[in-house]
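Of the protein chains in this complex, one is absent; all others appear in place.
Just so it is clear, A, B and C label the chains in written order, and each chain counts residues from 1 on its own.
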Amino acid sequence: MNKTPKIINDPNACAAELLDGLVEAYDGAARKVGKGSIVMNDLPEGKVALLVGGGSGHEPIYHGLVGRNMADGAACGDIFAAPPPDIVLEATQAVDRGKGVLYLYGNYAGDVMNFDMGAELASDEDIEVQTVLIWDDVASAPPERKEDRRGIAGLVLIVKIAGAAAAAVDSLEELVRITRKARDNTRSVGVAVAAGSIPATGAPTFELEEGKMGVGMGIHGEKGVRVDTICTADELAPQLLEIILGDDLELGEGDEILLFVNSLGSTTQMELLIMNRALKPLLAEKGIKVYDTVIGDIVTCQEMAGLSVSVLKLDDELKKYWNMPCQSVGYSKMES
Amino acid sequence: MNKTPKIINDPNACAAELLDGLVEAYDGAARKVGKGSIVMNDLPEGKVALLVGGGSGHEPIYHGLVGRNMADGAACGDIFAAPPPDIVLEATQAVDRGKGVLYLYGNYAGDVMNFDMGAELASDEDIEVQTVLIWDDVASAPPERKEDRRGIAGLVLIVKIAGAAAAAVDSLEELVRITRKARDNTRSVGVAVAAGSIPATGAPTFELEEGKMGVGMGIHGEKGVRVDTICTADELAPQLLEIILGDDLELGEGDEILLFVNSLGSTTQMELLIMNRALKPLLAEKGIKVYDTVIGDIVTCQEMAGLSVSVLKLDDELKKYWNMPCQSVGYSKMES
Amino acid sequence: MSKESLNLEEVVEMLDGVCDKIIASEPILSEADRNIGDGDHGLGMQRGMTAAKEKLAEGGFPSIDKALMAVGMAMMSSMGGASGAIFGTLFSNGGKAVAGCENFDSKALAAFLKAACEGVQARGKAEVGDKTVVDALAPAAEKAAETEAAPLEEALDSVAEAAESGKEASKDMVAKFGRAKSLGDGAVGHPDAGALSFSLIVQAMRDYVKP
Partner (left out) sequence: MSKESLNLEEVVEMLDGVCDKIIASEPILSEADRNIGDGDHGLGMQRGMTAAKEKLAEGGFPSIDKALMAVGMAMMSSMGGASGAIFGTLFSNGGKAVAGCENFDSKALAAFLKAACEGVQARGKAEVGDKTVVDALAPAAEKAAETEAAPLEEALDSVAEAAESGKEASKDMVAKFGRAKSLGDGAVGHPDAGALSFSLIVQAMRDYVKP
């Protein structure tokens, strides 16, 4: 399969250049820090800080979630590579306002090792760091082994809530508590129908037979639940919901959720909307009420095709933080 | 070239189904009206109404721009086809609150004919209708023949401002004046590197030799300025700016603009950011200040690859409406 | 069949045949539009003619003009796009002009095409030479006026031929309307998609009368 032609410069400089371009997109509200971080300007003294991060190439996440009532900063790695410990440290130092820093990122071996090393370096500098790992991908391990699950699109909902909470709470512990609750209430599952490509080489990120779909496949092509022949949206919707609702998050009559239908890259918004159309009656049947729907391509892997469905179960506290307005390159919201 | 596999149902029902899914995405804030319109609920009596519309398949535009402080409704056509007059009429009747309706849409023969017929039908019903055509694509005709220009991505900025104005002004004339100013202050140019496909047939929307880029090409593959070999982002940025700045909108030292870098579909946000990085110093060199940058894939043509650059020259009035918050599936913003 | 004139029932049957022909021609019409436009003309016409076919099947038309207008309205409201407006207007305006005709003969054909052409030009502002449906429609209307006195079979033969050569002539034109206008010289060599549709429509009418 011929890959989508790309408009870039040096294929090996994509991560560095997109970070420059991202900082520019904030028009003075954020700045580049050190080798590879983006940090909001004018963070008030005494603010509990929220730091996100991960590999580049999945734009707008994670670094595009830096913003007002969103993450205070992001530590950015090269394409598909977790940020090294020194970048994590630089970002930590830049966002810290004396009240400690929450690291919030996806549960991948590389990210965990590098952020942990960053945290060790930060603690040498007397900065208090706590970590909440995002592991929303129910297809990646059974519920008893949550710590083996990957972080995928659900992160957008979690970062939004954590970002709002970070602007409101006055202790790191409180932020950790709220963020953990949001994380524990989030479940996602994806389906891939075509690979993206690695900018530096043009090589596909994984192999998937034409006409096939990887149900539960991760955004780098990690193994899912099964590989099937591509089916219709109406046939796929119940399969995806079954995987999510079959997990250990209690969801039923009267529960309120956020629903996020995410494109992995080149899957069109037309398809996301058709999927949304298929999902809604299935949720309604179970008495699950969708409080707010998010449609977009926010967690991507280059021009990968496929989509994911995420749900976050709300309670009054989470709803309060969800309702706050926010502004970032990757996700913005008017006050509800 | 193999096309991106799509997750849909009946390939001939995409437009109808995505509209259902779009309405669902508003979670009760909007409803479907008649055969093919989406209209906000709870529009206050006496509100000047803003109606947008056009063919489907370009999601999230136009219908995804319906929202709070955005368009009040949208008349939706089938894939790549302007909405028929009866749909325009149904939408018009549903958004009208006694103060008249502004039609704001892209300047394509089909849209103009159908919206004009819709306006005729509406005037039979004693609804006052005014029209502002969007013709921001500088590559499609010389400045003396603006009425021959196509409407492309600049529409997002124009609809945002018009939507905010429609929520604030108290006469249709005032809304027309502001919207015209926004329209007259907007210029765009696009570059295509690969075609999207027609959902019903899978056929590409146009032919473009591999490795080539259509500079100034329209979102359906309409002719642009020239066809070149794909170049780097740094090489392309000055070419696109030259086309925009060479037009009849005076832009120089001290002027403030909105900058919108839009993906036509499968071009990644990574590339948009790299393009943004290339554009900013060129604008700074000319003393042009970017007040706000928008990055996203809001004006698309299925999985078409390529991007467009739009600028909107601000004055204090336009800035006031830009700064207002808004919420829609396609574009949202926190108060500035 | 080969008739001097058609009654209401036969007109409906003929229009049904027109619908079938256009529906079956979706691929070549889309292909024609792909060369010079956005590639959806066949899909739009298919949608319109499917809606028209349904309307025709419902029946209950009091007169020939109403049947023709019903086709126009069905196209107008189901297609959208440039061609929904254009072909909707073509059948609606043309139909209106044969109000009072008990039979569809060469005179009615001429009246239909004259009004159809006027309506389309009023709606779309295109002249002959602008690479639109008008390039097939206008010469067809002219030819129909000339052959008003001939038997319907003969008239439709000449009209179909005029439409066909008009469509062929559109190949060498530079588009001034629709999406093709932005192509400039790029569209030269390809016929206009709408002109092709129209020439297939009159061809199907001819084939009904003279199978």
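Keep this in mind: contacts are C-beta pairs under 8 Å (C-beta built on N, C-alpha and C of every residue); 3 or more make two chains touch, one makes a residue touch a chain.
Just so you know, these numbers come straight off a predicted model, no measurement behind them.
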Omitted chain's touching partners, listed by label: A
Candidates A:Ala29, A:Ala81 or A:Leu282 - the one touching the absent chain: A:Ala81
Touching residue (missing chain; options A:Ile178, A:Ile198 or A:Val329): A:Ile198
Hidden partner interface residues of chain A, rising order: 12, 35, 55, 77-87, 108-110, 113-114, 117, 140, 148, 150, 198, 200-201, 203-207, 218, 220-223
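Everything that follows uses one rule, which is that only the chains that are shown with their structure count from here on.
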Between chain A and chain B, centroid-to-centroid distance (C-alpha), Å: 28
Distance from chain C to chain B - Cα centre to Cα centre, in angstrom: 33
Distance between the centres, which are taken as Cα means, of chain C and chain A, whole angstrom: 54
